[in-house]
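Missing here is one protein chain; the remaining ones are kept as they sit in the complex.
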Amino acid sequence: MKFRPITLLTDFGLKDEYVGVMKGVILGLNPKARVIDLSHEVSPGDVRRAAWLLRWSWRYFPKGTIHAAVVDPGVGSRRKILCAAHGGHLFLAPDNGLLSGILSDVRDPKIFEVSNRRYALKPIGRTFQGRDIFAPAAAHLSKGLAPSRLGPRVRRIVRLDSPQPRWEGLRRLKGEVIYLDRFGSAVTNLPVSLIRRLEGKGSLKIRAKGARAHGLQPSYGAVPRGAALAVIGSRGFLEIAINRGSAAKRFGLRVGDKVEATAHRRHL
Amino acid sequence: MKFRPITLLTDFGLKDEYVGVMKGVILGLNPKARVIDLSHEVSPGDVRRAAWLLRWSWRYFPKGTIHAAVVDPGVGSRRKILCAAHGGHLFLAPDNGLLSGILSDVRDPKIFEVSNRRYALKPIGRTFQGRDIFAPAAAHLSKGLAPSRLGPRVRRIVRLDSPQPRWEGLRRLKGEVIYLDRFGSAVTNLPVSLIRRLEGKGSLKIRAKGARAHGLQPSYGAVPRGAALAVIGSRGFLEIAINRGSAAKRFGLRVGDKVEATAHRRHL
Partner (left out) sequence: MKFRPITLLTDFGLKDEYVGVMKGVILGLNPKARVIDLSHEVSPGDVRRAAWLLRWSWRYFPKGTIHAAVVDPGVGSRRKILCAAHGGHLFLAPDNGLLSGILSDVRDPKIFEVSNRRYALKPIGRTFQGRDIFAPAAAHLSKGLAPSRLGPRVRRIVRLDSPQPRWEGLRRLKGEVIYLDRFGSAVTNLPVSLIRRLEGKGSLKIRAKGARAHGLQPSYGAVPRGAALAVIGSRGFLEIAINRGSAAKRFGLRVGDKVEATAHRRHL
């Protein structure tokens, strides 16, 4: 049988029984299931953070992986639950924008509503559908169920408006902070491709609130301990960081803060 | 061989090596063991919380599962370690009340003392018996060892006094908060069965400290963002919650706080 591990991404935390119970349901339906935690520490209801996190992760899993993402402040409402097939992976998530980034470049993506009660626990509650719907759907998919069996095709999904980088003239890129990691590094929405283009035009200066960085560093340790730096991080975006420190704390950076990268003519 | 996954529930946290080492011991004895974390973030010594958590979880695992619960402030004392068989599952826990809720309705439950040193690490320490006794016992059980091999039958176990719901007249139920989850929802000891009976008598009002709710909601999102609500939660008990907020924080709710549900005559 094809190898179909399951990843879990939730805002359930690790203090309660929620994640364990989802795994129990999965193992009850498929004793051979392999389940990997992406994170359960997304802040309650922070769909945007979950969307980034999944977007940066899924490609590192083998084809065939089923990604179940349950950050679902609308649980039990009329919002749909989606199963999308993309790039050889399957994605389960509420229709609240969580998947819109992953599917944004896909023409005519294969998305199905998860509505077939045959593949859910009975009775289906309306407060913990991670257990009642997502876990059993993931388990059935891991055993080879075709996504089309879960429900009808869906043509339109909810999209998160995602902040886009913006050129201001030829030498200035404007973006914003989209994610802060545990080390206090601030990930921006400026992708490596745009940064490289800007770099071709002169020496880089990056700023965000009180943070200033000149040029790109190859790694965090390339500057003295405690110094600020800009780096192309592991996710392919510009990051503002401090060597062995927290840029988030030092500069009070938050998601949504403006970031500016400019190319300055090199004086010969 | 029968599928016998192992769940772990402890107050060990995830900062130290305790949980990893338990898994190492298990894998050393049974390389095919499947181990699932229920939670390791029970507050140190909070047997009561562990007891609720396990009680709400175990049925979602497949028959044959071994649940090892190590919240054990009396580690190394004369307290017994128990292995109970119930409903096709096995339970390992210290004899401190952790299992008493699960076994309270069971007539003549099959409980054994875990005392056979043959199934423990040598030497047995008295400060980390999760490693020295619970983990090896769980591993041996997962390979098919009969619980009766672990030690002699136990007839009486320590019982936690569990707060019971109480009727005050025909239209008033009194209970208390027994659990606060990561979202700040307050789980009460009022089960769905009693709440449904009360509902038959009139329109419901629920209160606890400053929290007030009228009627039951089908899901958290059924009220406006930030509004308080009462709902039958995923565990089958009445919960007091706030849509996308924390009832625990807003109302200062704590375990042990009184909760009152009353049925008011509908005015025709």
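Which chain is which? They are A and B, in the order written, and residues in each are numbered from 1.
What we mean here is this: contacts are C-beta pairs under 8 Å (C-beta built on N, C-alpha and C of every residue); 3 or more make two chains touch, one makes a residue touch a chain.
The structure presented is a predicted model; accordingly, all values stated were derived computationally and were not measured.
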Selected from A:40, A:126 or A:140 as touching the chain missing from the view: A:40
Options A:122, A:156, A:182 or A:265, residue touching the unrepresented chain: A:182
Candidate in contact with the missing chain, chosen from B:125, B:144, B:210 or B:236: B:125
Residues belonging to chain B that touch the chain removed from view: 12-17, 19-21, 23-25, 27-28, 31, 44-45, 73-77, 125-128, 131-132
Missing-chain contacts mapped onto chain A: 3, 5, 7, 9, 14, 34, 36-42, 53, 56-57, 60-62, 65, 181-183, 218-222, 231-234, 239, 244
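Keep this in mind: only the chains that are shown with their structure count from here on.
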Inter-centroid spacing, chain B versus chain A (mean Cα positions, whole Å): 32
